[in-house]
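For this depiction, one protein chain was excluded, whereas all remaining protein chains were kept in their positions.
Order as written gives the chain letters A and B; numbering starts at 1 within each chain.
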Amino acid sequence: MSSTSRARLGEEVWKTRTDKINAELVTLTYGSVVAQLCKDLDGDYAEVNKQLDKMGYNIGLRLIEDFLAKSNMQQKCANFRDTADVISKVGFKMFLNITPTIANWSSDSKQFSLMFDENPLADFVELPDDGKAQAELWYSNMLCGVIRGALEMVQMQVDAHFVNDVLRGHDTTEMRISLVRYIDDEMPADDE
Amino acid sequence: MPADWDIWAVSDWVTKPGEWRNEVMEEGPEELSTGSRKRERKKRRQARETGFKCSALLCSEPRPRCCRWYHIVAMVVYAVLILNKAGGLIFQRDFNPGLQKLTSNDYLILAGTFHGVHAITSQISPTNETGASGLEVLESENFVMRCFQTLTGTKFLVFAEPRQPNLDVVVRRVYELYSDYVMKNPFYQIEMPIRSEGFERHLSAYIKPHQ
């Protein structure tokens, strides 16, 4: 499947097979989750990041089924570059109606960056001005967890984390995704 | 034509007034007015007179006859099973009262065995394409079984009457229902047996009206 036909597929799923809800509701819901976590964990932002990632992971495990059922993908991706393309053009398109740009491939094709030109989760957000949040909190960290969980279900163990965020004053929002390994879980080792 | 004749016989039987409605509601737009229902009926009559010609608006099948009546009208599904990626049975449901009853242990064995067979068939594929899908269809004199394995490793098995067409459509629809009503339920534990009223209800709503 070519890159353009993936873009078309993402567009089509978004238009015809996705139930839409109000964007503000999503943004505010996500925002209050993060803010409440920050409050409950007493500004331990490293822990907040971890919790967000965990929540995202649990979402990813489930969301992948919806993704596969709706997008009607039947073929496994041939390589990690294909996977990146599908994540950006179909995955993000159908769930958030954005298409992050893929950039900064490592030479072994195992790491890439997703550059978010827009981030619906972070509309309206300004990080708290306590001197710590700007340096420690990755506000949209749930997205990392979602990708990690979803890819794990299709036999890819990846590591995903943000490296830049406009909320922190950086120029771009950038998520780094690196393939750790392909999981071979078809046959458990102690079978027989 | 004789090969298709029995399908049309079934179609006549199902399109008795009262029962016909369900079937249109399933695939067509939900708010069909009386007018469009009449039009639909007329189209149907014409098609019967003029032979097999697809009149379904949403028909995406290349074949010249109407896949819509074809796969919706004459649908006899016996049972649906769902296996998790470890081969454990997480859902089992019969849709036909006449089926032979198995004990729950037997079902588990059936699922485990099938899982093994599926794994073997995907390993011994004679073609050397990578990522062979494994067993997909199993036919016998009395039933046909269609297996659909998702990329995440979950397997959907649909048992139906022999020569039941378009089982792949049915199985994909079951997958969609599963992704909606099982996976999106935040309290469902992944890989565990499915006890979801919503899923059962929507599944029977999809399969039962056509039995």
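Here is the rule we use: a residue touches a chain if its C-beta (ideal position, glycine included) is under 8 Å from a C-beta of that chain, and two chains touch if they have at least 3 such contacts.
The working rule: contacts and distances are computed from a predicted model.
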{"item": "Missing subunit (named according to UniProt) among the choices \"TGF_BETA_2 domain-containing protein\", \"Signal peptidase complex subunit 2\", \"DNA replication complex GINS protein PSF1\" or \"Sedlin\"", "value": "\"Sedlin\""}
{"item": "Touch partners, limited to displayed chains, of the chain removed from view", "value": "A"}
{"item": "Sole contact to the chain not displayed, among A:Leu9, A:Leu127, A:Ile147 or A:Ala160", "value": "A:Leu127"}
{"item": "Sites on chain A contacted by the missing partner chain, in the whole complex", "value": "24, 27-28, 30-32, 34-35, 38, 123-129, 133"}
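To be clear about the criterion, only the chains that are shown with their structure count from here on.
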{"item": "Gap in Å, rounded to a whole number, between the CA centres of chain B and chain A", "value": "33"}
{"item": "Residues of chain B defined as touching chain A within the complex", "value": "85-86, 119, 122, 131, 150-154, 172, 175-176, 178-180, 183-184, 190"}
{"item": "Chain B-touching residues of chain A, taken from the complex the two chains share", "value": "61-66, 68-70, 72-74, 76, 153-155, 185-188"}
